[in-house]
Structure formats: C-alpha cells, structure tokens
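Report on one structure; see the data block that follows.
What you see is the complex with one protein chain gone and the rest in place.
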Amino acid sequence: MKTENQKAWLFVLPVLFLVAFNALVPMMTVVNYSVQETFGNNQFFWQGLDWFEQILRSDRFHAALGRQFLFTATILAIEVPLGIIIALSMPRQGIWVSVCLVLMALPMLIPWNVVGAMWNIFALPKIGMLGYFMNDVLGVSYDMTQDPLAAWITVVAMDVWHWTSLVVLLCYAGLMSIPDAYYQAAKIDGASAWSVFRHIQLPKMKTVLTIAVLLRFMDSFNIYTEPFVLTGGGPGNSTTLLSIDLVKIALGQFDLGPAAAMSLIYFAITLLVSWVFYTLMTKDDRR
Amino acid sequence: MRKRGIIPVVYILFLVLPIYWLVSMSFKTTNEILAGFSLFPQTFTIDSYIAIFTDSTWYWGYINSIIYVSLNTVLSVTVALPAAYAFSRYRFLGDKQLFFWLLTNRMAPAAVFALPFFQLYSSIQLFDTHLAVALAHTLFNVPLAVWILEGFMRGIPKELDETAYVDGYAFPHFFVKIFLPNIKAGIGVTAFFCFMFSWVEMLLAKTLTAVEAKPIAAVMTRTASSAGYELGLLAAAGTLTIIPGAIVIWFVRNYIARGFALGRV
Partner (left out) sequence: MAQVTLSGLRHSYLPDPKEGQDYALKEIDITWRDGGAYALLGPSGCGKTTLLNIISGLIVPTEGAVLFDDRDVTADPPDRRNIAQVFQFPVIYDNMTVRENLSFPLRNRGVEPGLIEQRVRETANMLDVTGILDRRASGLNPDNKQKISMGRALVREDVNVVMFDEPLTVIDPHLKWKLRSKLKELHHRVKATMIYVTHDQTEALTFADEVVVMQEGEVVQIGTPVELFERPQHTFVGHFIGSPGMNILPCEARKNSALFEGHEVALEGPLGGQAGELTLGIRPEHVLIAEDGIPATVAKVADAGRHFIIDAVVGKSVVKVVDSRNPPEKGSIIHLHFRPERSRVYRDGWIATEPRT
C-alpha cells in the first residue's frame, strides 16, 4: 500500500520543470497561432475559432484523417496478430532466444529517416531488391512513385517491418511470465492447443497486449519521418498522413494559423483515444 | 516443435533482407548500383566508407548524434529516477493526473512541436547546439523513463526501504547505495530506451540543428538530395547508423523483453 506524502512532489519537480518547459511553452505558442492570422512582418490579427472551423470543414483534413485512420487500423490489424503468432512460436530457452531477440529489435534501433531511405532503396524498380523481384521475377508492375496502391503497400510493409517486433517482444515477455505448472496442468487436464492459448496464454498476455496496442496506436498516429522519406506523401496525396500534411501546411505553405489549429485538433484526437486505452490499462493494473 | 520454429526464421529473414540490401549496396560502386540488380557486390569497394571517414561533415554528424543522445540519456534517467520513486512509493495530491499528463507528452505528435520548438530554442540562444536536441528529446524520453522505472521499482518490496530506515540510513544514502543497485537492470533498460528513441528521432533533431550539431542521419538526407543519387554513400552512412544500436542492444539482450513490457510482467 502506498503512503500519503505530499513531500513526494519535491521528487517530481525536476521532471515537472523539464517537461513543462518543453511542453507548455510550445503548446502556448501553438494555441496563440491557432487563433490569429498573420501576413508576415510579425503582425498578427485576432481570428477567433475561425481556423478550427475551417480545418474541421476542409476536405483536405478529412482526407488526411481518413488516410491516417486507415493506416493505423491496417498496421494494427497486421502487426498485432502477426506479433502474437511469432511470439508463440519463439523458442523459450537456449542461445537462440538472445539471437532472436537482438535481431528482432534491430529495426527499431535504426534512425527513422534511415528506415525510410532503406526502404526507398529496397523498393527501387530495377535497382532495389524488392523492386527487381516484383517487376523482373514475378512480372508484377510495381513502382511506388507512380502507383498509389504500390506506395500504400510499401508504407504498410515498412511499418510492419519496423514495428511488429515491438508486439512480439511484449507478447514474449508476457508468455515468459507464465509458470511451467500452467502448461503441465493443462496437459494433465487434457486441454487442446487452442484451449491453452484461449485460457492460459491470452489471459496472461492481456496487459502487455494493451501496452502494445497503445504504443502502436500512438506511434503510428504520429508517424512522420519514415513515410515522408519513403514516398514524400505521394504519388499525389495518396500516402500523405496527418503529420506529413501538417508539416506541409506549416513549413511548406507557412500557413501558421491553420497549421496550429490542425495541430491542436490532431493532438486532441490522439489524446482522446490514448486516454481510453490508458484507463483500460490502469484498471487492469489495479486488479 | 520443429515446424513452429520456421515462423521466427521466416520473420527474421524478412527483417534482415532490407538491412542486407543496404549493407551490400554500401560496398558497391555507383556504376554497379545503377547498372541493375546484383545480389552480391561484383566489384567490392570501400570507397563510400573512405569518403565518409575523410569528410568532416560526415563524421562530425556521427559524433554530434552520439553527443546529444548520451546527453539526453543521462539527463532523462537522472531526473526520472526520483520521480519514478515518488510515483511507486507515495500517494500525493494530483499524482494520477500528473502521471497521465506526463504520458500525454509521449503521445504528442512530434510534427506539432517542430515549429514551436524551433522558435523556443532560437529565443533562448540554444539553436544548433547539442543541448537543444538533448533537451527537446526529454519531452518524450522523460515520461517513458518515469514509466519504465516506476514499473521496475514497483517490483521492489517496500520492506527494503523500511529496513534501511530502521538500520539508520539517511534517505540520499539509502537511495544511492541500496535502492539503485536493486534496480540496476531497470536503469539499464531505461537508459537503453532513452538512447534508442533519441537515436532514431529525426524530425526534431533536424529542425533544431543547422551546422554545429547536425546529426548523421540528417547529413545523410541533405547530401543525398544535393549531390543527386549517390546511393553507395547513402547506403554506407545508413549502415553506420545501425551499428551503435546493434551494440547497445547486445548489452541489454537479457532484459529486453521485460523492458519492452515496461517492467510490468
């Protein structure tokens, strides 16, 4: 049981200062921009909630948001089941465990723009391994700079490549926490492999799976660098996800007001969905 | 059992292929790369690596990255330790709200912060310094560090603290001499994660630097665009950015699974 102690605040202060400095000041800047209009020369005019209204009504935002949700849903639908299957088939002991874990974690330790660049090179028609394989071996026409579908598939494949291991490692940690006695008891009780999964492994993985989904949701929703380097959001707008669109508006067109308003809306959505996950998770923690 | 072993093997093959392609390309000549597909380098060359190690923009990019990543790791873990202790041991006014607020910063899209960060760090004269990137990365690393450490600390029974007080240890002494050694693994894992996220993040690092503190991966994209398609050079630089991660991960391999579960299994 935790004890009540208000002095604990002293321990938290350094973190509080550091994060507040990084979070609050920029956030206020964003809020400030979001309600004003500027024509340069550091002149600002009060704009009220116009930008918010404009963004919320704009087709461009809707399209980017739609693509974003489609992307997040797609990678979750692939990475979570795939991660579970791989974790279940991992060896439980021996030197191969370390080798597997290290190799699997490797993609996550590569700078994000290198990931994008790497997949770009990988997918180049004629020159890249994937591009060569698709076009010249399988005979499928594949060029992600021309074909939106190919671009979309490549972005999804890259994310699966980059992040499925996170789900694997989390599930693996969950599986390792199951005492042997559970498997032995299940054998003696005559349980089938499916029963073992359904009644032993899945319940024990619940907490880690929630963490996995939460992290994958947040990170895929915020994704910027990898798809930007890979496709630049193209061809057309086909792979322009929310962050890419935001940066285009803010730095490309220097429309600070709409960009700021969009930032806040964007942030609010992330926060809302994450909060739902977080509540579910801590509810589990307490039990 | 044998059949099941196929799945991880296939998956790892899928993971390794693009990396192999990058590495193999870094040893090819530009002519060979542009000439078409070849599985192995036909004329093996290390020219790309020589180019990188003789050009100060390149290798300084490398050094810059390592400086700000290390700075950030030390900073994040140091401030997160007492905070995680407070969260794991005490209830205090607004603790849950504070914890969630910290996590919201882990959730914030980096793109939202790019421009305001640029203005903030310019206004305090820190633009294009290692400290700026290190500080900016605490935005998402500190909450993460608090989260992981709290998970590990929760596993240490409170009796340890109480016994130490009964034995007459003052708090700072207890914390450094007794408590910290008990969560060594947790600290290692946390440091690893801070290193990892600071190393891979590029949007903020690029926005906050120009010349002096430019990270290797950012040097890479600029060179690639300005000098046209020097794919060999790009591949070599990319390969070099993978190495630190691979080294660091080997040290924490035994704790990595638990670390990813944020100490919560």
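Labels A and B are assigned to the chains in the order they are written; within every chain, residues are numbered from 1.
Everything below uses one rule, namely that a residue touches a chain if its C-beta (ideal position, glycine included) is under 8 Å from a C-beta of that chain, and two chains touch if they have at least 3 such contacts.
Keep in mind that what you see is a predicted model, and the values were worked out from it rather than measured.
Across the entire complex, contacts from the unshown chain go to A. When the full complex is taken into account, the listed residue touching the unshown chain is A:Y182, out of A:F69, A:W96 or A:Y182. Looking at A:V99, A:I200 or A:L271, the residue that reaches the missing chain in the full complex is A:I200.
Interface note: of A:A191, A:L251 or A:V273, the residue touching the hidden chain in the full complex is A:A191.
Residues of chain A that touch the chain left out of the display are 179, 181-182, 184-185, 187-192, 195, 199-200, 203-204, 287.
Quick note on the criterion: only the chains that are shown with their structure count from here on.
Separation between the centroids of chain A and chain B, computed from CA atoms only, is 16 Å.
Note for the complex: chain B touches chain A at residues 4-8, 11-12, 14-19, 21-22, 25, 33-34, 36-37, 39, 75, 79-80, 82-83, 85-87, 89-93, 95, 98, 100, 102-117, 119-120, 135-136, 138-139, 142-143, 146, 196, 199-203, 215-218, 220-221, 224, 231, 234-235, 238, 241-242, 244-246, 248-250, 253-254, 256-258, 260-262, 264-265. Per the touch definition, chain A reaches chain B in the complex via residues 2-9, 11-12, 14-16, 18-19, 21-23, 25-27, 29-30, 85-86, 88-91, 98, 100-114, 117-119, 121-122, 126-130, 132, 136, 161, 164-166, 168-170, 172-174, 176-177, 207-208, 211, 218, 221-222, 224-225, 229, 242-244, 246-247, 250-251, 256, 259, 263, 266-267, 270-271, 274-275, 278, 285.
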